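With one protein chain withheld, the remaining protein chains of the complex are depicted in position.
== subunit A ==
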Amino acid sequence: MALQQTTARVIPDRLLGPIGRSAIRWETLLLALSAAIFFANALASPYFLDIWNLSDATFNFTEKAIIALALAFVVMAGEIDLSVSGTIALASTAMGEAASAGFGTPALVAVGLGVGAACGLVNGVLITRLGLPSIMATIGTMSLYRGLSYLALGDGVLKDYPASFGWFGQGYVWQALSFEFACFLVLAALAGLVLHRTVFGRAVRAIGNNAFAARFSGLAVDRIRLILFLLTGLAAGLATVMLTSRLGSTRPSIALGWELDVVTIVVLGGVSIQGGSGTIPGVVLAAFVLGLVTYGLGLLNVPGIIMSIVIGAMLIGTIALPILAGRILAARRRP
């Protein structure tokens, strides 16, 4: 009897179909939330649905969202990088100095990306080669990078950027589609493909879930971690190019406090802070949610302090709600 059972057993691939799986996802909740905010905004303000206004709104979050795409991989692998705002300060300072020395636009972009990548590489080496915990290493480099920027600039401002440099932060690719936002969309698609469809993405998730078992499965855990920090630095470098181009100037206080906004996008996007689970669509939706809320409240002339209260409450609410709902359901299921 038992033997018959074992030979005839067929194990299905999955128990839930694609619709069943997507119905219970965090991303579905985020999608509903962003749709709700969108409609609320459209009802509350007549200016909201204007295509140029919407395009303007994307500038508020696109640079942060680009970093969040890279940071999502780091968090998925069970690590954190808090140094991104410091990286922006240092990279922007380097670009400003290069511009003062008379370098042209292509060289400036290369400097921004290069310094960003170098900062990421330093983080990665500290964490994978010296074995520092990433939270400590990157809190350290956060101060270090910005400190270097202050050392170079003091209270000064660098603004000798060539006119053609402005395109990266202010230019449009097609109609109201800005270069920044187009870049974000392309990178989001790329990040989604890499995380969800490639060997690399699978390895990142395995490391975040159980780094021991990943190593014992023959994955090059440290090399992958190093690459993730390097990519995050590179993303911060790209964000630096865009932000500096948009502002047209560099001060050492540039992008102060951005690391928290970036982490907020990643966490609201459903990436587990302990590593191992999360999706790129979730991160993209979280960026939209935060962007839409900020923009909508801005159109309604809500002051900044109230705005931060609303965002804080929303963050706690979205995370607490599913937990509360789960408890209520569990309590009801019990006799």
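In this text, a contact is a pair of C-beta atoms (placed from the backbone, for glycine too) under 8 Å apart; a residue touches a chain by one contact, two chains touch by 3 or more; residues count from 1.
Keep this in mind: contacts and distances are computed from a predicted model.
A.B. asks: Choose one: "Molybdopterin synthase catalytic subunit", "4Fe-4S ferredoxin-type domain-containing protein", "Sarcosine oxidase subunit alpha" or "Rhamnose ABC transporter ATP-binding protein". The correct choice is the protein name in UniProt for the chain not shown.
C.D. replies: "Rhamnose ABC transporter ATP-binding protein"
A.B. asks: Touching the hidden chain in the complete assembly: which of A:11, A:43, A:163 or A:305 does that?
C.D. replies: Answering carefully, the residue with contact to the hidden chain is A:11.
A.B. asks: Per the definition of touch given earlier, which of A:206, A:228, A:290 or A:311 contacts the omitted chain?
C.D. replies: Considering all chains, including the one not shown, the answer is A:206.
A.B. asks: Can you work out which residue in A:46, A:102, A:154 or A:218 touches the chain that's missing from view?
C.D. replies: A:218
A.B. asks: Take the complete complex as the reference. Which residues in subunit A touch the chain that isn't displayed?
C.D. replies: Residues of subunit A in contact with the hidden chain: 1-3, 6, 9, 11-16, 193, 197-200, 202-203, 205-206, 209-210, 212-220, 276-277, 334.
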